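To start, the structure itself, in structure tokens.
A single protein chain has been removed from this complex, and every other one stays in its place.
A and B label the chains in the order they appear, each numbered from 1.
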Amino acid sequence: MNTRPPGRSLRQRLADPDEATLAAWLLAPAFVFIAVIVVYPVLVLLWNSVHDARLLTGQPARWAGLENYALVIADAQFWRALRNTLVIVVVTVPGALVVGMGLALLANTAVRWKGPVRLALLLPWAMPLAFVGLIFAWFFHSDYGIVNDVLRRLGLPTPIWSASAMLTMFAVCIATIWKTSSFMALILLAGLQTIPRSLYEAAEVDGASKWTQFTQITLPLLVPSMLVALIFRTLTAIQSFDIPYSIPGPGEDTQTLAMYIHMNAVDYLDLGYSSALAVVMFGLSMLTTWVYMRHIRGEEAR
Amino acid sequence: MTAFTSGRALRIFAAASVILNGCFPALWILATAFKSEVELTTKPITYWPQDPTAANFVAAFRDQPLPLYLANSAIVALGATLLSLLLAALAAYAIARLQLKRRGIILAAIVAVSMFPLVTLMVPLFEIMRGVGLLNSYWALIIPYTVLNLPICTLILVSFFQDIPRDLENAAMIDGCTRLGALWRVVIPLSAPGVFTAGILAFVNAWDEFLLALSFNSATAYRTLPVGIQMYQGEFSFPWPTISAALVIAMVPVVIVILIFQERVVSGLTSGGVKG
Partner (left out) sequence: MKFLFGALLLSAALASEAATELKVLVGGQHRPDVFRELLREYSQLNPGVTITLEVGGATSELLQRYLNTLLSARDSSLDVFLIDVVRPAQFAAAGWAEPLDAHLGADREAMLASYLPRYRAANTVAGRLQALPAFSDAMYLYYRKDLLAKHGVAPPTTWPELAAAAKKILAAERDPNLQGLSFQGRAIEGAVCTFLLPYWSLGGEVVRDGKLAFDRAKAEAGIAMWQDMIRQGVAKPNVAEVGTDDTRKEFQAGKAVFAVLWGYGWNLFQTGKDTRVTGKVGVVRLPAMPGGEAVSCLGGWNWAVSAYSRHKAEAARLVTWLSGAETSKKLALRASLQPVHAHVFRDPEVLAAVPWFADALPVVETAVPRPVTPMYRPVSDAIRLNLNAVLAGARSPKQALDEIEHRVGRALR
């Protein structure tokens, strides 16, 4: 397979290197970029997080040990931001899955208007998060938004959404679920279409109800495609920034972890503290990945 | 009612609800863009513009350099897409086709990039870009977006490259092609659907990104659309009609792309576990 005449010239070797060398050359650009854009920044992040690096003191960075982390633990706003982030994860990840499942089942039923259906599934996915945030902020405007208009027509109370942290979080979660469920639907739709019809026909013969068919056939067969989608959805939910940034609530009460990191970095220019917060967030991402991986391995072992 | 008509009604209902859910926000913004400021702040709100006006579109172009933002977004997204496709194709070819030890670990190392939240990398990246003088330039965004897209592009291309028969490649090499020549002339053309899928994902991810764009390219000349749209707000006012018009203009290119490629996009997206 790899039999080459010995004693090739340098030029020959450069023009047609052996496979291992070629592989290394082909992988090099990707890894150089990863080293510069991910590995080095992570090292800088760790270094910053143990230093007092506030650009506005006019002083050079000073070794601070775990001081920044101690400040994080004592910081009430950090805990609020963490709570808000976790609320978004816990509400919107299952929310996107359930709504996405609904959309996928509906789209699978809908044989008509294929083009518009596809457009409707792709549009939320392709719309920038920052736009989605703006549009939903307008939907939930207390005077001129459509949500309060519908509530008013139904004779229900029309709250001032932005005045309450809970209501603002509700709007943020709805916007996030709308934006992310359609992609979930696309992935589930692909899964649905690979399930052989014969399985349902056999179940039909056995007299199984539609619901039994759904829980016994559809769901279990969709689990693999769901899990991959869920890992990525959870990781991006932990990073929620654009939508809560565009739908402001009272004060900082609906700030997410990503927003708080951004504020400490860009508005306060406190690199040490924002890095310590970032390390905490990174830990959260790792923990999430680890939990899913364990689950996937557990599934495979069974 | 027969089973046939109820099935038909169900199908129409299913299609209609999916379409309504996906398109309603865009249609609402489209309607808003044609309303005057006065109509917009009248209660009860109107669902259809009573007295349609194009003034908001004029204002959208007048108040902010919208074409510039569109061009910036297009340059950054295209640049990042092409660069990530190039890097991913080279890496994927090595992983899928060449003799390589610890193939799995190398692929995992590339995929692990997506575990690092963007906001955590922001400050060090800002320092790097500042150090090399790239802040407020296209490269400040193209380079990080390229890396963020590497995992998904590499995953997709590896799975496509693996499916191409080795004989075709060997035949090309017998005809005098080098390895890289074979990659370019045989493997890539045969994996066109995969390249397309990876490309469209990379493009949309780059087109959407807000955080780095907000922090690295704050100067007007390099602002991208998601950041530029935020510039319409005033101290005490939020000019919704103008913002709606700007959003409509900003969405038109994306809708056109979707309409042209929708079939390929859907089949591409659903062909493997991909990131949202």
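Here is the rule we use: contacts are C-beta pairs under 8 Å (C-beta built on N, C-alpha and C of every residue); 3 or more make two chains touch, one makes a residue touch a chain.
In this text, all values refer to a predicted model and were calculated from it rather than measured experimentally.
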Task: Indicate each shown chain that the hidden chain touches within the full complex.
output: A, B
- prompt: Looking at B:Ser17, B:Asn136, B:Ser159 or B:Thr178, which residue reaches the missing chain?
  reply: B:Asn136
Query: Which of A:Ala20, A:Leu46 or A:Leu71 sits in contact with the chain that's absent?
result: A:Leu71
- prompt: Which listed residue, B:Ser17, B:Ser36 or B:Thr220, touches the chain dropped from view?
  reply: B:Thr220
Message: Using the document's definition of touch, tell me which of A:Ile160, A:Ala202, A:Val223 or A:Met293 contacts the absent chain.
response: A:Ile160
Query: So which bits of chain A touch the chain we can't see?
result: 52, 54-58, 71, 74-77, 160, 163, 165, 250-253, 266-270, 273
- line: Listed in rising order, the chain B residues that touch the chain left out are 126, 129-130, 135-137, 139, 215-216, 218-221, 231, 233-236
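The working rule: only the chains that are shown with their structure count from here on.
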Task: With chain centres taken as the means of their Cα atoms, state the distance from chain A to chain B in Å.
output: 15
Task: Show which residues of chain B lie in contact with chain A when the two form their complex.
output: 10-12, 14-15, 17-23, 25-26, 28-29, 32, 40-41, 43-45, 86-88, 90-91, 93-95, 98-100, 106, 109-110, 113-128, 143-144, 146-147, 150, 154, 178-179, 204, 207-208, 210-211, 215, 225-227, 229-230, 240, 243-244, 247, 250-251, 254-255, 257-259, 262-263, 265-266, 269-271, 273-276
Message: Residue numbers of chain A touching chain B in their complex, please.
response: 2, 15-16, 19-20, 22-24, 26-27, 29-31, 33-34, 36-38, 40-42, 44-45, 48, 103, 105-107, 109-113, 115-132, 134-136, 138-139, 143-146, 149, 152, 178, 180, 182-184, 186-187, 189-190, 193, 225, 228-229, 232-233, 235-236, 238-239, 241-242, 245-246, 258, 261-262, 265-266, 271, 274-275, 278-279, 281-282, 285-286, 289
